[in-house]
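A single protein chain has been removed from this complex, and every other one stays in its place.
Up next, subunit A:
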Amino acid sequence: MELLNVYQNNYLIVFVFLCLGILLPVVALFAAKLLRPPYKAIESKYTTYESGMEPFHDARVQFNVRYYVFALMFVIFDVETVFLYPWAVAYEKLGIFALIEMLIFVVMLLIGLIYAWKKKVLKWI
């Protein structure tokens, strides 16, 4: 029961930090609203900035597919770390056998990385 309380209190602290992290911008923006003098901005201030030219088109165009490929690679290796973390924590108890298992797992992913490398996916153009 004691331990459960400590556990819950620790995550209550995390929740408090989340609340404060959201509250600070809200309070600061509200304070800014109260403090600043009344103003009437000219119309051109409400356009987006384009180095002085009249802005044209919508900025939300199709983006480069490379970003997508990197996102995919990120997911693969992030999942790998999800497996590596518990392995590293429990390594003392698991010993050499787990090391070899993990080596096989990582080598398989490395082959994927080398494949991507050779396919020039990692090259940013």
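One rule holds in what follows: contacts are C-beta pairs under 8 Å (C-beta built on N, C-alpha and C of every residue); 3 or more make two chains touch, one makes a residue touch a chain; residues count from 1.
Simple rule for what comes next: contacts and distances are computed from a predicted model.
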Absent chain [UniProt protein name; select from "ABC transporter permease", "NADH-quinone oxidoreductase subunit H", "Fe-S cluster assembly protein SufD" or "Protocatechuate 3,4-dioxygenase subunit beta"]: "NADH-quinone oxidoreductase subunit H"
Residues in subunit A touching the chain absent from view: 2, 5-6, 8-22, 24-26, 28-29, 31-33, 35-37, 39, 41, 45-51, 55, 58-60, 63-64, 66-67, 70-71, 73-74, 77-78, 81, 84-85, 88-92, 95-96, 99, 102-103, 106, 110, 113, 117, 122-125
